[in-house]
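Note that this complex is displayed minus one protein chain, with the remaining chains in position.
Entry: chain A
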Amino acid sequence: MASEDEINLLVIVVDVNPIWWGQQAQRDPQFTLSKCMDAVMVMGNAHMAMARTNKLAVIASHCQGSHFLYPSKSWSGEDGGGNDVSSSGDGKYELLSAANNLIVEEIRNIMSKIEVTGNSTDTLLAGSLAKALCYIHRLTKELEVGQEIKSRILVVKAAEDCALQYMNFMNVIFAAQKQNILIDACVLDSDSGLLQQACDITGGLYMKIPQKVALAQYLLWVFLPDSEQRSQLVLPPPAHVDYRAACFCHRNLIEIGYVCSVCLSIFCNFSPICTTCE
């Protein structure tokens, strides 16, 4: 068993790209953003219920930025508030009901305020991951002497990869690796090469869900146990990651190439002057 003082922090980054979810709702009314948020909340409650020292954070990531659903700035965090937010009628663990209510309220706020322009339709996932890392870092600094914290990030991804975020993504991945933070990925629709790399490098689990409707089941089965317990379970095997780089001139995947020693750009043919930096 884990020691009494060890804190397990789970940060869930949910992709709430309104365009994708709107289209998804039209395609398949059985699985909508509401169902997804329900599943995420169930997972969050389960995590917090596992141990008293477990902590949770939920970040919503959309085209204009990312936003903390829980813990939120407006929440004072103290019991006995007495208002509607924190009291629940069915005798549930206060913390869980407070968290759920907060998440619902925040996601409603975001969705009502959201505005999309034509050229920014991609989810800003790299930024959300960076925020998650900062949050983890802050909590690590706020620990008391003798306390330890183990953190991991779970990404629930809906829309496609954005190619322009490559550099930021890679930086985030390596930062997480240095801090020993696992990145797990639960992909709903299309495979994402970046997240595959992220999971491979940090030691997390990547899974593309065959049936979106069963999201809650997959979350609880695969992504709820933390890294120590995963070795005891039989989980889906890791996918083979294609690490081949693409050359800068043709964007073809190559296995052997030439690298400029100044700017580190990759080419498939030798040329005395690098086209990127000269």
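As a working rule, a contact is a pair of C-beta atoms (placed from the backbone, for glycine too) under 8 Å apart; a residue touches a chain by one contact, two chains touch by 3 or more; residues count from 1.
Criterion: contacts and distances are computed from a predicted model.
A.B. asks: Looking only at the UniProt record of the hidden chain, which name from "GATA amidotransferase", "Sorting nexin-1", "General transcription factor IIH subunit 1" or "Hemoglobin subunit alpha" is the right one?
C.D. replies: Listed in its UniProt record, the absent chain's protein name reads "General transcription factor IIH subunit 1".
A.B. asks: If the hidden chain were put back, which of A:49, A:134 or A:214 would touch it?
C.D. replies: A:214
A.B. asks: Looking beyond the chains shown, say which of A:49, A:134 or A:263 touches the absent one.
C.D. replies: Considering the complete complex, A:263 is the one touching the chain left out.
A.B. asks: Which residue from A:51, A:95 or A:111 sits in contact with the chain not drawn here?
C.D. replies: Spelled out, the listed residue whose C-beta touches the missing chain is A:111.
A.B. asks: What does the interface between chain A and the hidden chain look like in terms of residue numbers?
C.D. replies: Listed in rising order, the touching residues are 18-23, 25-26, 32-35, 37-39, 41-42, 45, 100, 104, 107-108, 111-112, 114-116, 118, 121, 160-161, 163-164, 166-167, 170, 193, 210-211, 213-214, 216-217, 234, 236, 245-248, 251-253, 262-263, 265-266, 275-278.
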